[in-house]
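Structure provided below as structure tokens; questions to follow.
For this depiction, one protein chain was excluded, whereas all remaining protein chains were kept in their positions.
As written, the chain order gives the labels A and B, with residue 1 at the start of each chain.
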Amino acid sequence: MLDVFNNVFTPSNVQFMAKGMALTLTLSVSVVIISIIFGTILALLRTYEKRFLGRLAGVYIEVFRNTPLLLWVLVCCFMIPYGSIVMRGGLALALYTSAVLAEIVRGGLNSIAEGQFEAAKSQGFTLIQTLTFIVLPQCFKRIIPSLLSQVITTIKDTSFLQVVAIPEYTRSGFVVMGRYTTTPEVFMIFSVLALGYFVVCFSLSCVVRSYQKRTETAS
Amino acid sequence: MKKVLSVLLVLGLVFTLAACAPAATTTSDSGADGSLDAVVKAGVLRVGVKEDVPNFGLKNTTTGEIEGFEIDIVKLLAKEILGDENAYELTPVTAKTRGPLLDNGEVDLIIATFTITDERKLTYNFSTPYYEDAVGLLVKKAAGFKGLADMDGKVIGVAQSATSKEAVNKVATEKGITVTFSEYATYPEIKAALDSGRVDAFCVDGSILGGYVDDSTMILPDRFSPQQYGVTSKLDNIALTEAVDGYISGWLADGTIEELITKWGLNY
Partner (left out) sequence: MKSSNPFALWRWEKMFGEWQMFGEGFLRTIEVAALALILAVVLGVIFGVISTSNNKVMRGIARVYVEFFQNTPLVIQVFFMYNGLAIAGLRLSVFAIGVLGVGIYHGAYVSEVVKTGITSISVGQVEAAKSQGFTYIQYMRYVILPQTIKIILPPLTNQAVNLIKNTSVLAMISGFDLMYMADSWASSSLDYGPSYVFAGLLYFMLCFPLATWARKYEERLKRNDIARVPFDPSEEAVTC
């Protein structure tokens, strides 16, 4: 058992996979940040803008929520003229995740009582001011658990990027696996792959749970 | 219902417009004859190469550099075009991603075990071939296969976008046997599928197979569909293609390429 471990986990392999995990995490964080920004814009457009832009936002969200991520990864990586393959994969993930986040934000927006808008209007706030100072802060506070849950999903979604040989964690694991052919070695690599994701995602989900507990007892 | 119609309308509009648009999704940094100058001006030769094919383009996990026969060609070209053999930038590609990266202008050339075929000539420019190989089959020793004829009714693993599938199909039809194909995105996946018994053979150019042989596998003696590798450039980049072609022909004639082939142990 121990010699299988040493055989598989040579320093260069470990380093290689660690770099993969670093890329996975970097990609996930960047994608989520971009998606929150773009998703919020989409959600605002869809909720408050009933004319052309709002309808367009609605179309965008529906298209990306009802088609698989893998499709967009392939489309972006094979049909877009700019950027490195990592950027293109990240773009695909961002486009997709933005639509998801738009719906999460929209859920938060809809839970804000109508009365707040009226109260703000009566105080002389414009719509933009109402949104910026009153509605959005409350909205984001409510959707924090969902946002974190989506981060977990995005971390897992980066594993889809391995089809285009982006060197994230899953891909690095598969490249290493290419050199080993016995059952214990292969199982060990799969275990490390699963463990890597599990540690990161489970910790995040514990954070979500404890946050939910805290806000529940508070309210 | 209205939402569905809007979506379909938007999609339909976008793609009708695109279909009617004139030919160019090409980027404008290399005009029909300005392609060579564009590279010189940029001061760096960007090339797509393989990073998982031993002796052709393989990433050395210790140094992090990609090394191989094709990288040496990149260095020679950089020396000729730009005067500095280190003025190059490598982008790792797979059989699947190499074409699109070239079309999009991400790289100037592809030197990545890219086989020249008539169909591909419609979409890309190729230089004079710098290496000839043939498609081979990697199988498990334990399976006891002796040749392609034993593959009747078996599953063969190939990489998407590679010529191996057509090559095997042609020979199989000639011999009157039927095979089924499983396609994968990259070579390590096909090797894993071979190890796990998902496919009975891993089919790709013999030189690539050479890097995946180990104690439990062997390459069958059959070789078919001679594959010629060429330096690939975009269809519109005539000047660049001609320049590169000139150099390659020169090196074929004076034995430089032969030396490199021997250096990397590629004479089969």
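In this section, a residue touches a chain if its C-beta (ideal position, glycine included) is under 8 Å from a C-beta of that chain, and two chains touch if they have at least 3 such contacts.
Here the structure is a predicted model, which means the values were calculated and not measured.
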- [ ] Based on the whole complex, identify which of A:Leu74, A:Ile134 or A:Val207 touches the chain you can't see.
- [x] A:Leu74
Open item on the list: Considering the complete complex, identify which of A:Ser111, A:Thr132 or A:Ser210 is in touch with the unshown chain.
Closed with: A:Ser111
Task: Residue among A:Val4, A:Leu56, A:Ile134 or A:Cys201 touching the omitted chain - done: A:Cys201
Open item on the list: Take the complete complex as the reference. Which residues in subunit A touch the chain that isn't displayed?
Closed with: 62-63, 65-71, 74-75, 78-79, 100, 103-108, 110-111, 142-143, 145-146, 149-150, 152-153, 156-157, 159-160, 162-163, 170, 174, 177, 181-183, 186-187, 190, 193-194, 197-198, 201-202, 205
Open item on the list: What does the interface between subunit B and the hidden chain look like in terms of residue numbers?
Closed with: 3-4, 7, 11, 15, 18-26, 96, 99-100, 103, 122-123, 157, 160-161, 165, 182-185, 189, 192-193, 195-198, 235
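Convention: only the chains that are shown with their structure count from here on.
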- [ ] Provide the C-alpha centroid distance between subunit A and subunit B, rounded to the nearest whole angstrom.
- [x] 33
Open item on the list: Give the list of subunit A residues in touch with subunit B in this complex.
Closed with: 12-13, 15-16, 55-56, 58-59, 62-63, 77-85, 163-165, 174-175, 177-178, 181, 186
Task: Interfacial residue positions of subunit B with respect to subunit A in the complex - done: 3, 6-7, 10-11, 25, 27, 52, 61-62, 91-92, 94, 96-97, 100-101, 103-106, 185-189, 191-192, 195, 212, 214, 216
